[in-house]
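With one protein chain held back, the other chains of the complex are shown just where they sit.
Per-chain residue numbering starts at 1, and chain names A, B and C are given in the order in which the chains are listed.
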Amino acid sequence: MSTAARTKSLSVPTTMKAWVLDDPEQLRLVEKPVPAPGPAEVLLRIDAVAICGTDVDVITKGLPAWIEGGLPFNKNYTPGHEYMGTVVTLGAGVDEFGVGDRVAVEIHAGCGRCERCRMGMYTSCLNYGLNYGEKNKGHRANGFTTDGGFAEYAVNHINTLAHVPDEMSDEEATLIVTAGTAMYGLDALGGLVAGESLVVTGPGPIGLMSVAVGKALGAQPVILTGTRKSRLDIGLKLGADYTINVREENAVEAVRRITKGKGVHYVMECSGAPDSLNEAMDMVNRGGRICLAAFPGEPALVDLAKLVRNNIYVYGIRGEGQSATHRAAALMAQKRFNAKLIHTHTFPLEELPTAFRYFRERIEDAIKVVVKVH
Amino acid sequence: MSTAARTKSLSVPTTMKAWVLDDPEQLRLVEKPVPAPGPAEVLLRIDAVAICGTDVDVITKGLPAWIEGGLPFNKNYTPGHEYMGTVVTLGAGVDEFGVGDRVAVEIHAGCGRCERCRMGMYTSCLNYGLNYGEKNKGHRANGFTTDGGFAEYAVNHINTLAHVPDEMSDEEATLIVTAGTAMYGLDALGGLVAGESLVVTGPGPIGLMSVAVGKALGAQPVILTGTRKSRLDIGLKLGADYTINVREENAVEAVRRITKGKGVHYVMECSGAPDSLNEAMDMVNRGGRICLAAFPGEPALVDLAKLVRNNIYVYGIRGEGQSATHRAAALMAQKRFNAKLIHTHTFPLEELPTAFRYFRERIEDAIKVVVKVH
Amino acid sequence: MSTAARTKSLSVPTTMKAWVLDDPEQLRLVEKPVPAPGPAEVLLRIDAVAICGTDVDVITKGLPAWIEGGLPFNKNYTPGHEYMGTVVTLGAGVDEFGVGDRVAVEIHAGCGRCERCRMGMYTSCLNYGLNYGEKNKGHRANGFTTDGGFAEYAVNHINTLAHVPDEMSDEEATLIVTAGTAMYGLDALGGLVAGESLVVTGPGPIGLMSVAVGKALGAQPVILTGTRKSRLDIGLKLGADYTINVREENAVEAVRRITKGKGVHYVMECSGAPDSLNEAMDMVNRGGRICLAAFPGEPALVDLAKLVRNNIYVYGIRGEGQSATHRAAALMAQKRFNAKLIHTHTFPLEELPTAFRYFRERIEDAIKVVVKVH
Partner (left out) sequence: MSTAARTKSLSVPTTMKAWVLDDPEQLRLVEKPVPAPGPAEVLLRIDAVAICGTDVDVITKGLPAWIEGGLPFNKNYTPGHEYMGTVVTLGAGVDEFGVGDRVAVEIHAGCGRCERCRMGMYTSCLNYGLNYGEKNKGHRANGFTTDGGFAEYAVNHINTLAHVPDEMSDEEATLIVTAGTAMYGLDALGGLVAGESLVVTGPGPIGLMSVAVGKALGAQPVILTGTRKSRLDIGLKLGADYTINVREENAVEAVRRITKGKGVHYVMECSGAPDSLNEAMDMVNRGGRICLAAFPGEPALVDLAKLVRNNIYVYGIRGEGQSATHRAAALMAQKRFNAKLIHTHTFPLEELPTAFRYFRERIEDAIKVVVKVH
């Protein structure tokens, strides 16, 4: 909190390097104007940004949000949503953050005027995507419906910022929002997980962070399922009590064995596998709860009668609502788990396509690939 | 509350008429001993009992509970769970009810010793069906795993009883538990439905009671979907603001039209139709909630990604937990809706097979068929 | 929804009549500029405004909000917060309401950027009162910290508006926010009150609306306590099952008698009487809940150990959060109770001081005194 903190702005250029997406798969590095923050917003210098599976969807297929909203494909839009950086300019009326503050971001800034935002459900904003033209309702989902983090600078609403402590690296801080999604999922499941049994299906970044956050909050046992030993082993280091390699044994049977036939209280479904909900229903006990945090690629045959018969609740979660990111950030600041275990590679901004290739092809067992911008 | 109320027991015979189920479809009327109530239980003289779709499942297929629990098919068991009657004998320590009290019943008396019962989720009892032999945990689900109401007498735990006011007929009182299921579904959806929009899919008894209870609590608009005009018309009388005949128009489009494109807050799915969850997901808005109260006959293709993308929660509900039956009974006692509209036929106990035939074949537009026992 | 509805603005003058408060007790009628709505705001032509006890506090003592925030007493401020009117101008980006719409108002528009607003608790905004100068956070509480309704026009955030149906009179619509406070209190108590017992202490406007809303949601019995027979009689018409005149009998004993010694589930404390919390603790049963909706004038001796011993929760509520006003408005639109019973007098805007005198001195048993503006 040096000189910077006492000024209203660090020196900021007028243009910046940014990747933009044209048609699907067409990313270009361009020079773009640096945006200016409005009231309740700040300008961030982006220090690091991680690649998420959803980024791959966006880049290869275009965004569901655009399609649903009937928007034309945005020709000059910058993706990237898992970023962190340094506050360099304060919008009008902002004193909640200071210039020089290091912050990680949530994706969603709700419109603040629809029913869902009014009740605190800002990731379910009913004006999703409406942030332009005559119908501008002020919603932002940076990296999805507004410019994101594969660039040198970005504008963020202050509601989306979480402080990053000095001793946390830029790379680790990009993982806060992932841990926030895991926390939000555990919130949906009831939040009081100490001593309760939890299965996490799928050892991707959200699954691994679900293991870490679940164990940090005291869940017992935490059981992780997956197909690759290397990732399951990281799960063990993050707090899993048991791992199940579904190539070697039936996940439902293994869960029943571990829990002595009782089944578990909660399942965090992070695999997106076609049969995942059916399996989850067979893993939980009567009255159990399941959170769906991954997008299955296509419709699946589901035995819905089992939900009714066993009084099971299923929670689809979008994003990282309910300020869960702040709570996850607090656990990371307190070093309750080592999120860095899932960070495997780093590339400079110019090499974003290579970074994506590592992520998509899982080269060298890549999990979280981070792009270091500043 | 005459002389009876001041005694501990009305005169009760030692044997009674009761229907028992042998193999599927084999109902027999027999003479059985009248059971005796234990501590915290009462003996009821059954005055009336309604037929439910689940009774048909039980009689034609045997019980899922038995099958799951690995029980042999019970050769001397009495089905029937939607009944009401008069307290005739008090078990040891009972002063919560008096001899002569008219009561309706909930189905489930949890074991009181498993985790779910301990937290109040007695319809999700983990000792479901364990009420016999060395592992007797005391669970009861009368008409399912313990003797039910197609008989002259039955034993009930006091937790399962709700007072019936003098001015309510026996026939109407058999519908209290159905309204209780509807109330429990609305509880799951959050309970605060005044001024919120609600779709009920399927105008069976639970669907129609969901319309009635939802409107009694102030939901607006209440939209009912179904295939038969006669039932949709009853829905209008029970409080539906709109009905949609799905043979004439697409239900999702109609809901979108009625709500001016916004979708609804809540869906109570009471049809069990194969595509019902997909349609419900298209009816609710972002952040909406869906209760599944009907058992789909077979697995359905479900676009689970939509649950995630739109932050939708899905609540399977078993039975009528959380004392919802008491709350529903209170609304009926206050005449907030006319449940009698769904009662269409009455038969004496001896004619149970005829009553079932009317119900199964929907003869004369039968909805609720009641068997009058005393 | 005539021509007006299709334009963006009705004809609006540049100045208006408005009452402003200087020093305590110094209300003046002045000519003031008509304000202009910003984004997400509308300009309302005020049609009617009711007087609330808090208005009296404001006018006689100045506002706690100001004092807490250290603000200088505002020399040109317009009080009045229970108003309704007609939308005459839409701010930028507003299409949620149309010109010509009749609306009632909630008081609070949170800042949308503090933790409480972020979680949906906008009446507990942490930037309460900060709506001016360099620290403008955008909070509004019209009639308290921003200009209110004793005037011809006012600006409102769209989050604070609830539609008023054509068939509801202006006078009745001013009572929506009062019913909203009652609803918010019942929300705090858990919301699922059908068949549950409820005591309302104090038959002022909020108390009487608590009776009405509680009974509309099915509470049974509803017991109202107070000192004046005329008001208790209105309570009976609004749905109270019992009234207790505390001048004639001890309220706690009467509640115990009515409930056969059990006590009640819930108390809505609307009297502000010094001993009210102690009495409420003696009225509820173990595990019961109490909502404090009235401001006691001075500290009271409270037997806090009873809260601990009996696991009692106490909810202080500010305003009418959680969109409760919308839900209350829906019940009123559905004519679930006759709010007009508490409206006793009407005066034109010019006669505000007389209106206040009637309210303060309870002339002719005045309860709700309404000022008709247009």
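Here is the rule we go by: a residue touches a chain if its C-beta (ideal position, glycine included) is under 8 Å from a C-beta of that chain, and two chains touch if they have at least 3 such contacts.
Just so you know, these numbers come straight off a predicted model, no measurement behind them.
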item: Candidate in contact with the missing chain, chosen from C:A294, C:I342 or C:A355; value: C:A294
item: Per the touch definition above, residue among B:N159, B:N245 or B:T354 touching the missing chain; value: B:N159
item: Residue touching the undisplayed chain, where the options are A:H81, A:R327 or A:H343; value: A:R327
item: Contact with the hidden chain (one of C:D95, C:E249 or C:D303); value: C:D303
item: Contacts of subunit B with the absent chain, listed as residue ranges; value: 39-40, 92-93, 95-96, 112-113, 115, 117-122, 134-138, 157-159, 322-323
item: Where the unshown chain meets subunit C, residue by residue; value: 64, 116, 121, 123-126, 128, 188, 262, 277-278, 285-287, 292-319, 321
item: Touch list for subunit A against the chain that is not drawn; value: 183, 187, 191-192, 194-196, 216-218, 220, 326-331, 333-334, 336
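Keep this in mind: only the chains that are shown with their structure count from here on.
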item: Gap in Å, rounded to a whole number, between the CA centres of subunit B and subunit A; value: 41
item: Residues of subunit A touching at least two other chains; value: 121
